[in-house]
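Only one protein chain is missing from this complex, and each of the others stays in its spot.
Showing chain A:
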Amino acid sequence: MVKEKTHVLSDDGYETSGHFGPYGGAYVPETLVPALRELEAAYMESCQDESFQQEFKELLQRYVGRPSLFYEAKRLAKQLGGARIYLKREDLNHTGAHKINNTLGQVLLAKRMGKKRVIAETGAGQHGVATATACALFALPCVVYMGEEDVRRQNLNVLRMRLLGAEVRTVTHGSCTLKDAINEALRDWVTNVEETFYCFGTAAGPHPYPTIVRDFQTVIGQETREQALNELGKLPDAIIACIGGGSNAIGIFHPFIDDKEVRLIGVEAGGTGNKTGENAATLCLGEPGVLHGAYSYLLQDDDGQIVVTTSVSAGLDYPGVGPEHSNLKETGRADYVSISDQEALDACTLLCQTEGILPALESAHAVAYAAKLAPGLSKDQVIVVNLSGRGDKDVETLAQYLEGGANHE
């Protein structure tokens, strides 16, 4: 559909806070407005505070295990033919995904703001585990909202959160996935706003979250840049990352945005097809609208209702996306593509069998697109794949696929 977009919310020159081009903003109940303003102020202060920055940096080194490895997947590249492939190994972080970079930053912020309680939403459970971990480390009580469907398919992570002392609250309405968990966490926050810190898990939601989460995840891109220059003497030709809400992707993209020669590619969940409801390919198939406090691309029907999404990967099963990605799409600086469930599953096995690395199903989407792109490139070109997490949590889902062929549920 070719339709000229009018972005009425940011029209007439009334630029409100926290926009990326026309996207972003803070479209939340009035009760939350002061809380978001307080968060923004505390965050700005923390950016100027060297001791805060130092503490965060040390945690990333000594607790998370940063910098994460920049590993050349030679056997994978050889099998595919074409470009060289490097993996940015966020899967090796403590707790097994990039999510911990953000939660340590936000929980430090919660401490600094004197908040007594932390809440979070989770899809795949990785953000829940990472929040529960940071809360255990800083002795803060933690409540995690998780959709019933995700509780079922990511049960290992539910157990981990409970072991870490978090309370997991199952959300049983709507589609019972990430979007409903966010609704419920927002409802909790509106109700308990004075003492509660909402630790948001991706670079979406109302301002200032897209900026805060991006900044805490930018360490991925900064390291990648340094590692590429050291190891290759040049920047990579393409960077590929999967997109749920977009935090691992914006984290690795951001330091390269001004390097126009580096292609930035976000990979969305193509699910089982291109029809409404069969996928979670928000930027590829959606249109702009307002969900969870931001104006950004959305999967919605003709009446503006949010549609149910499908993806084998719980962490990508989300009908929204961070506003900065919407703007990168609009300006053409990044490309967004989609990968089907089957392609992602195949990429999982491929990476396991060529490199001995089991990726998270989310990250497998990025691997799958690299496998499509590499053969068309030359031997001196380099692709970096952000391997955002490891696949231990997905073993049951993978087993079902391996046993049942394509007819999962």
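The definition used in the following text is that a residue touches a chain if its C-beta (ideal position, glycine included) is under 8 Å from a C-beta of that chain, and two chains touch if they have at least 3 such contacts; residues count from 1.
One rule holds in what follows: contacts and distances are computed from a predicted model.
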| item | value |
| --- | --- |
| Choices "Acyl-CoA/acyl-ACP dehydrogenase", "Cytochrome c oxidase subunit 1", "ABC transporter permease" or "Tryptophan synthase alpha chain" - which one is the UniProt name of the chain not shown | "Tryptophan synthase alpha chain" |
| Contact partner of the left-out chain, one of A:Leu69, A:Met113, A:Leu156 or A:Val290 | A:Val290 |
| Identified contact with the non-displayed chain, of A:Pro34, A:Gly81 or A:Pro141 | A:Pro34 |
| Identified contact with the non-displayed chain, of A:Val193, A:Ile257 or A:Cys352 | A:Val193 |
| Hidden partner chain, touching residue among A:Gly304, A:Pro375 or A:Gly404 | A:Gly304 |
| Touching residues (missing chain, whole complex) on chain A | 6, 8-14, 16-17, 25-35, 173-174, 179-180, 183, 186-187, 190-194, 289-293, 298, 300, 302-306 |
